[in-house]
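Everything below concerns the one structure shown next.
A single protein chain has been omitted; all remaining protein chains appear in their positions.
So, subunit A:
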Amino acid sequence: MNETQLIQLLSPTSPRRIRVIENLLVGKRSVSTLYWGMRYGLLDWLGYQKHLTRQEMETAVNDAAAKGLVTVTDLQASLTPSGITLRQANLSRQYQPKALGIRLTVDIPHFWQRLLLAVQVVSEYSYHNRQYYPLRADYRDKQAIKRWFSANKSDVTTRLPDALITFFKTQPEPAADLFSHLLTGHNTPGYTLSQLAAQTELSATTGQLMQTDALCQLAEQVLEDDQHVLRLLMHDLQQSPVSDSAMATLTAFQRGQSFDQISHQRKLKPSTVREHLLEAAIFLPVSALPYDRLLPADLQRTFQTRLTGAIDDWQYDTVSDLDIEFWQFRLYAILRSKQV
């Protein structure tokens, strides 16, 4: 995290909650974080920087404020006119990620472990070398590589480089160069990200973004092509963006169980059941949830007449006299966000 990245995550039109951005990056999945992450259009960044500290975040905010790019009121950050100008200019000057969102449905860190190991194994194999220090990897990843390698052994020394070359050609040159130097193989130890950042005058923050986004794009290419040489490495890395527990709640609700029944059977607090449904609503398309049961048609009509203007300006007070609960107000906002 640095001030450049912070500015990219802020809005030119409205203030944003600093804690929401921080929690999103760290990967905290509270409904409030997820909801505002969706509203800010930043859900793709969920869990992007698991080790981000409060101090790093504050430093970035303070640096940006000291340079007059940002003002902070009530823990909400707004871009100043010069902040807006810089953000606009950075859109063409700074690396802009394209595919971070796939991180929600693919286990990207493990994909990287596997890719690294696959490249090392194939590299040594193409030099007919059996004597080398293997990268350390999780048992599950090692097993996946073993299976993958024996299934592809006959032509892997051409298919893997070919697939990588195809991929690199889709990338901006600096990103392709950076990515290739992170790989390791025969007599090629590769470089660490901080070594590359030091040698290329990229900031470590940008370097990490380029690496992650390139990897995400490669994952997309693999998923789009059944015949991709890396496809077999991917099959147990796909995941749902919705947590298992929230998914189980949704399934029970779809089978016709009431909130009380679910809460009783799954030994969950009633508030947790509602949070589960909100989480599912945030991540899944409108068709995946029985909105008509959650928000009856007449309630939706009332909301429609009472809640007008920009969604972020809606106030619960406007509807709190109705016989409703807060989660319904929030769910309606999610629904409307998705219908725009």
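Keep in mind that, in the parts below, a contact is a pair of C-beta atoms (placed from the backbone, for glycine too) under 8 Å apart; a residue touches a chain by one contact, two chains touch by 3 or more; residues count from 1.
In this section, contacts and distances are computed from a predicted model.
The subunit not displayed here is recorded in UniProt as "ATP-dependent DNA helicase RecQ", chosen from "STAS domain-containing protein", "Inactive transglutaminase fused to 7 transmembrane helices", "ATP-dependent DNA helicase RecQ" or "Energy-coupling factor transporter ATP-binding protein EcfA2".
Among A:Trp148, A:Phe179, A:Phe253 or A:Phe283, the one in contact with the hidden chain is A:Phe179. Of the candidate positions A:Ser82, A:Gln195 or A:Gln265, contact with the unshown chain belongs to A:Gln195.
The missing chain, though absent from the display, is touched by one residue of A:Gln131, A:Ser154, A:Ser287 or A:Gln315; that residue is A:Gln131. Hidden from this view is one chain, which touches subunit A at 116, 119, 122-123, 126-127, 130-136, 138-140, 157, 160-161, 164-165, 168, 173, 176-177, 179-181, 183-196, 198-200.
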